[in-house]
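Quick one: the structure is below, and I'll ask about it shortly.
All protein chains but one are shown in place.
Right, chain A next:
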Amino acid sequence: MKPSLIMLVAVGVLFAAGVTLLLERTLTRVLLGLVLVGNGANLLILLTAAPGGPPIVGTTEPGEMTDPLPQAMILTAIVITLGMTAFLLALAYRSWRLVGHDEVQDDIEDRRIMAMAERDEGSDAADADTDADTDAADGDVTRAGSS
């Protein structure tokens, strides 16, 4: 089967633009990037079947039909992307409500461990004595967040 150049270009551009957005820190942009990448991936799957008639028995002769399997996969992917979008949007909105912007922050806990590594310290995990403190701290963050 001969690949079509313009379709390859379409896939490439969707991925390129999508990834560029995905690497941003603004959650909305990440989300849009995800949608673009999703469209690119769907096109890629679509390309694996040669164009043809719709895979509906009675409308098209089986010989002229395009392969229905990639279509089923894409259909699933489209709807899952919708779900992802909804969830990320909710995240972005909540982030905006809590901190006034929707930018992805660096993980504070990871920063703490990096600082620990720079100071050549251990985490005392073997003695597991700090559990209670951490739990309490987490609880506070949540409470302070919801105004």
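Convention: contacts are C-beta pairs under 8 Å (C-beta built on N, C-alpha and C of every residue); 3 or more make two chains touch, one makes a residue touch a chain; residues count from 1.
Basically, contacts and distances are computed from a predicted model.
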item: Protein that the absent chain corresponds to, by UniProt name, given "Na+/H+ antiporter subunit A", "Metal-dependent hydrolase", "4Fe-4S ferredoxin" or "ATP-binding cassette domain-containing protein"; value: "Na+/H+ antiporter subunit A"
item: Missing-partner contacts on chain A, residue numbers; value: 1-26, 28-32, 35-36, 39-40, 42-44, 46-60, 62, 65-69, 71-72, 74-76, 78-87, 89-94, 96-97, 101-104, 106-111, 113-118, 120-129, 146
